[in-house]
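In this view, the complex is presented without one of its protein chains, the others remaining in place.
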Amino acid sequence: MDVGFVGLGAMGTPMAERLLQAGHAVRAWNRSPPALDGLLAKGALPSQSPRDAFAGEAALTMLADDAAVRAVILEQDVLAHAPEGLVHVVCATLSVEFAKELEEVHRHHGVAYVAAPVVGRPQAAAAGELNVLAAGDPEAIRVVQPLLDAFARRTWTLGDEPHKAKIAINFLIAAAIESMAEALALAEGHAVDPARLMEVVTGTLFAAPAYKTYGDLILARKFQPPGFKVTHGLKDVKLALAAGEQAHVPMSFAGILRDNLLDAMAHGGLDQDWSALAGVAFRRAGQTQEP
Amino acid sequence: MDVGFVGLGAMGTPMAERLLQAGHAVRAWNRSPPALDGLLAKGALPSQSPRDAFAGEAALTMLADDAAVRAVILEQDVLAHAPEGLVHVVCATLSVEFAKELEEVHRHHGVAYVAAPVVGRPQAAAAGELNVLAAGDPEAIRVVQPLLDAFARRTWTLGDEPHKAKIAINFLIAAAIESMAEALALAEGHAVDPARLMEVVTGTLFAAPAYKTYGDLILARKFQPPGFKVTHGLKDVKLALAAGEQAHVPMSFAGILRDNLLDAMAHGGLDQDWSALAGVAFRRAGQTQEP
Amino acid sequence: MDVGFVGLGAMGTPMAERLLQAGHAVRAWNRSPPALDGLLAKGALPSQSPRDAFAGEAALTMLADDAAVRAVILEQDVLAHAPEGLVHVVCATLSVEFAKELEEVHRHHGVAYVAAPVVGRPQAAAAGELNVLAAGDPEAIRVVQPLLDAFARRTWTLGDEPHKAKIAINFLIAAAIESMAEALALAEGHAVDPARLMEVVTGTLFAAPAYKTYGDLILARKFQPPGFKVTHGLKDVKLALAAGEQAHVPMSFAGILRDNLLDAMAHGGLDQDWSALAGVAFRRAGQTQEP
Partner (left out) sequence: MDVGFVGLGAMGTPMAERLLQAGHAVRAWNRSPPALDGLLAKGALPSQSPRDAFAGEAALTMLADDAAVRAVILEQDVLAHAPEGLVHVVCATLSVEFAKELEEVHRHHGVAYVAAPVVGRPQAAAAGELNVLAAGDPEAIRVVQPLLDAFARRTWTLGDEPHKAKIAINFLIAAAIESMAEALALAEGHAVDPARLMEVVTGTLFAAPAYKTYGDLILARKFQPPGFKVTHGLKDVKLALAAGEQAHVPMSFAGILRDNLLDAMAHGGLDQDWSALAGVAFRRAGQTQEP
């Protein structure tokens, strides 16, 4: 297919590479052009603007948050100029309100809209092992399914608002990181071998990717480079808190996560992975941050 | 082997049954005798006292907490009367201090001591799928290994203080329950299908027994009968908090868990499973507690 | 003076009455006109629109939040039509960002702007016992000082951003309410006479209006009518959390306050006073909500 890709950061780049490998033509655009170099070398076509990227059969956007989608797509009036039949696949995790607004704007411009937040880190993207939570017109999803299949293990449909499910899942990941962080600070404080503890944990009740992936990062105190930044983690925890607020749902764990992500940011964590929550736990306990 | 079994509650009973099925002779004792009836019908031998049960080659105790072990074993001077060579396998989760005291008392009386807290719920015990965290004299562990194999999928060794690891693991389970509870209250508040959400969660990053088992209980709001009681959960969270205190490790999630378990207890949760943490989350959000 | 007053809710009404009593001419406007009846009977002049109210020497606005100020003042282009020399006194507690925006808009239109969030409840307003945190051009403050003196015990200047101080003070009040709520739930649970306890508390280390006022409301479980609504309390706690976020300041107490205010809202608290935080504490502990 002839597909545009807007937003080539840590996640977007391996996703676009998978599209190229699967034989699709990829029109690439990124706010900061140098990030495109690697992708162009692999065969992507440079676009001069988001509108340029939205000129084929489909366009994927993997942007950071509500504000980035607003700035790149809405304020540059990209949808008004999209060719008939183009399907826009939005992979970012958005707020509940903005997701609604975005849907309406697409309807207004007659552009097919597929919400498709992805679950997984850059390595999973590179391996074609992401999970996609898709919603939208079934025909539109059918059209872009080959694109999703290029980087995803599976596409899940969850009613019409996958962003809410994505927000819940990202909250669960953050909570699992914090849980491991506290458990490992406890182990450290009592001279229990943390690697052996995690071996038991992920060998028994917690034999799951979230615990294995983040357990390894925490054990290695490898908070850089970021697969998913502390700042993005804070954004998503705030989306959970805001969604909770709308429905009068107290979320005590989310409140703690917010505080600890801020603590990380106050201690050099702006460019760290959100597994740096463990760095906060170790520092608070007076423990070393060295691996 | 000729083995005593003291403490035949929700966990002890299926463990003892597995020993019988494996061909061992089981001397059974329980504080409240009626609980023994089923086991005796399956071939266990009744004991008149804990001392009676400590008369064979080994004895397992599956008691609730420090206080129960003190009352049943230490205060009745059971160890002083144990036959030479008997190995005592302690399956309860104990506090860091009491575990040390218990080890010394055994040394004093020349009774081999194996700390063997178990990970898993009654159903896992009945299926021989528990995980055992064992510590003690390697020769003693070797002797009782066939007994452990009767109910455990695997025996893990973690240095000399498995109670600390067990405390950390139970904290992780409680934190996972609370995480799911908050995520599902959020889903409920936004009309996201909770069963479908959990299908995605346990089909992707959280494909692990802890999330599947407790996710099912929460979705069904099935907080009774208890596999592990709210009160035992509180005991274990308090062990984590106390261990944290000793090593100056703040544990914010554990503090929240403490509060929410108390909330459950204040609302009829004394005899509920600790998955009732979800009942607290639903009630706080003004949501129904009905399945 | 000839002064407009926009926003005649629980706080605005007694403030405007104090202006009338002090001999000022008051042009009154409120979104829902019936709320004006009492004030008009006492001599206020009805205004047909906010612009109408902004036709004298000064205008005070006591609106709920950023959104209300935006809707009533900015979107109705009130400032562009204000007479030369009019001083606008903004009494609401605003977010840090909106306060900045508002200052710029005033500068653009050449209207003098005094930020003057007030500390105190309706009864304090009626008694002329509010405290005002004022900022702005000293000459403009000098002009409106007689107006502030009509309802305030004292005007405090705190640099150029009194909203931040006001946010901090409202956080302190909310935290004091929650602290008393937890302490009194503890007393209740142990059959300690709560009234006697509060007598000691407010007779010794906590002999201060915040503890006396809210202690009395909590002891009487008098959460209605609201002097300051749960929903306004949540707004202000969120302003504190947002300000904390900007400066990477974790605020654990504020996070707890957020959760408990949501719990109140999920249990009929939308129209209660924020002292209903105590109702949450009592309910969580399974205690009666009756006085």
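Residue numbering begins at 1 within each chain, and the chains themselves are lettered A, B and C in the order written.
Just so it is clear, a contact is a pair of C-beta atoms (placed from the backbone, for glycine too) under 8 Å apart; a residue touches a chain by one contact, two chains touch by 3 or more.
It should be emphasised that the depicted structure is a prediction, and the values quoted were computed from it without experimental measurement.
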Contacts of the unshown chain among the visible ones are A, B, C
Given C:V26, C:A59 or C:L133, the residue that touches the chain left out of view is C:L133
In the whole complex, of C:M1, C:L74 or C:L186, the residue touching the missing chain would be C:L186
Cross-chain touch to the chain not pictured, restricted to C:V201, C:L219 or C:L270, is C:V201
Out of C:L39, C:V114, C:I173 or C:A276, only one touches the absent chain, namely C:I173
Touching the unshown chain, chain B contributes residues 234, 241, 244-245, 248-252, 255-256, 258-260, 262-263, 265-266
Chain A positions in touch with the non-displayed chain are 252, 259, 262-263, 266-267, 284-286
In the full complex, chain C touches the hidden chain through residues 96, 119-120, 131, 133, 154, 156, 158-159, 161, 164-165, 167-169, 171-173, 175-176, 178-180, 182-190, 192-193, 196-197, 199-201, 203-211, 240, 243-244, 246-254, 256, 259-260, 281, 284-286
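One rule holds in what follows: only the chains that are shown with their structure count from here on.
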Distance in whole angstrom between the CA centres of chain A and chain C is 40
Cα centroid separation, chain A vs chain B, in Å, comes to 37
Between chain B and chain C, the Cα-mean centres are separated in Å by 52
Among all residues of chain B, those touching at least two other chains are 252, 259, 284-286
